[in-house]
Structure formats: structure tokens, C-alpha cells
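One structure below.
The block that comes next holds subunit A.
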Amino acid sequence: MAKQHVTATINGEAAEFLCETQQTMLDVLRDVVGLTGAKEGCASGDCGACSILVDGTLVCSCLMLGVEAEGTSITTIEGIAQGDHLHPIQQKFLEHAALQCGFCTPGLIVATKALLDENPNPTETEARYWLAGNLCRCTGYDKVIRAVMDAAAVMRGETV
Partner candidate 1 sequence: MTSLSYAAPTSVDAAVKLLAGASGLAKVLSGGTDLLIQMRAGRYKPELIVDTKKIPGVIGIREENGGFVVGAGTPGAVVEAHAGMTKAWPGVVEALDLIGSTQVQGRCSLAGNLCNASPAADSVPAMYAAGATAVVVGSNGTREVPVEQIPTGPGRTSLAKDEFILEFKFPPRPANSSDAYLRFIPRTEMDIAVVGCGISVTLDANGVCTAARCSLGAVAPTVLLVQEMADVLVGHTLDADTLAKLDAAAQAAAKPISDKRGTAEYRKKIAGVLARRVAAIAFDRAMGKTAGKAH
Partner candidate 2 sequence: MPKVVLSSGSASLGLTGGVTEFEVEATSFRRLILELEKRFPGLGNQVEESMAVAIDGEIYQDAYAAELRPGSEIVLIPKIGGG
């Protein structure tokens, strides 16, 4: 079986790759493209560690085939910061110590970006439900939610 040829945009750069049909987008990112920021925690869509944006929509890359990326624009954790300038969400995760082991952090940050792109002023409850698909076993979510709410305020220009 010949491999599939896929053309897409990854983190703003034109990208081409070959993959087998059964390879998920997560497999492709990690093993073909070489972007290992998206993590495999479950490979069943239950932990969110592999979260990416596909044409701006938040998805688990483990529940998407690599071939489905044809013609799409993909954003991974590696594409969140602007050059050497951290995104406010990343900055607030650091300031609030919203990570301990850091393994779920890429997924949480990508999911938070999707949340704040859609809803710049979420309530704590809205943030908690939006992020329910991102398991974190270290933090108990407290500092994560604080970082998300604080980042939202900064992005609304209310605080720095």
C-alpha cells in the first residue's frame, strides 16, 4: 500500500508529508513531522494531551487521521508562541505555576487558546467545562483555572 501524500499548513508554514492511512494526526506530528509537543496520554480522546487546532477548531489529534489534514491549517503547541515571545496564556501558566510535570500542559494551553478565541470572557465554570477533556493529574486544576482566567483578562486588555 503506497503511502498517502498530504499537503497542509503547520504552524503557518507550508508542509508536505507522507503517511500511512491508519496513522493518526498525532502519529504524523510526532513520528513523521517531528513535532513532539503534542503528547500521547491515551490515544482514545479521553485526556486531551494531544490537542491541536485544525482550521481553528480544537480537536484531539489522536482521533484524526493524518490524511484528513489535506488542505487544512494545523496549529500545535509549537506554534502558539510568536517567535521568542510567549503567548499570554503561556506566560500566565508560568506565573501561576499552573504546571508541575508539564506533560498535559501543551494540550491545556492549546485548548485554552481555542476557548479564549471563541469566548474572551469565560466564567470559571465555562472554563472548567471547556477544559474537561484535558486531564491533569498533578495540579488539581486550581492554578490552571487561575492562569486561564488571568490570561483571559490580559488578552481583554484589563490587566498585564
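For anyone wondering why these and not others, all candidates are chains of the complex that A comes from, given by their letters.
Simple rule for what comes next: contacts are C-beta pairs under 8 Å (C-beta built on N, C-alpha and C of every residue); 3 or more make two chains touch, one makes a residue touch a chain; residues count from 1.
Every value quoted in this text rests on a predicted model; they were computed, and no experiment measured them.
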Numbered candidate touching subunit A, per complex, among 1 or 2: 1
Candidate 1-touching residues of subunit A, taken from the complex the two chains share: 1, 4, 20-22, 24, 43-46, 48, 51, 54, 57-60, 62-65, 67-68, 70, 111, 114-115, 129-134
